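First, the structure itself, so that you have it in front of you.
All protein chains of the complex are present and in place, except for one that has been dropped.
Right, chain A next:
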Amino acid sequence: MSDHALALPALPAVAPRRRVDHDDRAALSLVGPIAVLMLLLLLAPTAAMIALSLTDAELGASTITFVGLDAYRDVLGDRTFLISAKNTALYVAIVTPASVGLGLGFALLIEAGTELRGFFRSAYFLPVVSLITAMATVWQYLMHPAIGPINLLLHVVGLPSINWLGSSDNVLGSLALIGIWQQTGFDMVLFLAGLGAIDRTLYDAAEIDGARSAVDRFRLVTWPMLGPTLLFVVTITMINAVKVFETVMTLTQGGPAKASEVLLWTIYQEGFVFLHLGTASAMAVIFVAVLLVLIVFQTRVMDRRVHYG
């Protein structure tokens, strides 16, 4: 793209045209393309999903019957879907506090000193930029019951082997461990940003007021100032955890015995493997409703962050 701004003749300055019709026409060419995309890629499919969820549509079937809210009644009474919802909730309940807690702890420790700051930050952040499907296959090897290095290590220190992914009692916990490994660095980076935004003079003020120890400084300054960031990190971690899919598809396919069946995997199976578009749509509507609650909560948290941040 050449830049000929200098070559333009020095015309008498035209007052910037602020007439409304001009903006209307210019705006149309600027927002028109994206308006069309929104219609095609967002609004129409969303409407179609809601419409489909009220039918018994199946790909390849010749007829579609309107079944109304019955699809939802079926989904909410479906054993697999209920197990899936319960597993997803449990997964979120493990991954969220663990990765937020570790992320905060690591961020505080990294900030507390100067040595190896960059190295630690990069090491913890690495999983965020690593292909999760590939790393999941690595974890599959690490967690192999016989030749996996984790069980070999347990053996060295005299502990019994664990059937990480093959037992229905352990599988969700093992997936959660991988989820925590993947999420902690992301949370840590958000906390580092939050810590960096705290006004240093507050610490000086606290010290003048008698806050001598690190614990006092944390209690009086860091924790209250970090509050909005904390709420924000908690919600974003929950949103990410609800969307767990890659590790399940790569490692367990929902098994054994549905013990790692999670919502996105169930929807994926129902819609794209069994081709039950109606049922899958009803499940997706419920899934989106759950996400919406979290996102609306997050937006409110964001507002607070803007006010205090």
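The rule we apply is simple: a contact is a pair of C-beta atoms (placed from the backbone, for glycine too) under 8 Å apart; a residue touches a chain by one contact, two chains touch by 3 or more; residues count from 1.
One rule holds in what follows: contacts and distances are computed from a predicted model.
Asks: Which protein name, taken from UniProt, belongs to the chain you can't see among "Peptidase M48 domain-containing protein", "ATP synthase epsilon chain", "sn-glycerol-3-phosphate transport system permease protein UgpE" or "Peptidoglycan-associated lipoprotein"?
Replies: "sn-glycerol-3-phosphate transport system permease protein UgpE"
Asks: In the complete assembly, which of A:Leu59, A:Leu82 or A:Ala205 touches the absent chain?
Replies: Answer from the full complex: A:Leu59 touches the omitted chain.
Asks: Could you list which residues of chain A touch the chain missing from the display?
Replies: 1, 3, 5, 8, 11, 13-14, 16-17, 20, 23-24, 26-31, 33-35, 37-38, 41-46, 48-49, 52, 59, 102, 106, 109-116, 118-135, 137-139, 141-142, 147, 149, 152-153, 156, 181, 184-186, 189-190, 192-193, 196, 200, 203-204, 214, 217, 232, 236, 239-240, 243, 245-246, 249-250, 264, 267-268, 271-272, 277, 280-281, 284-285, 287-288, 291-292, 295-296, 298, 302
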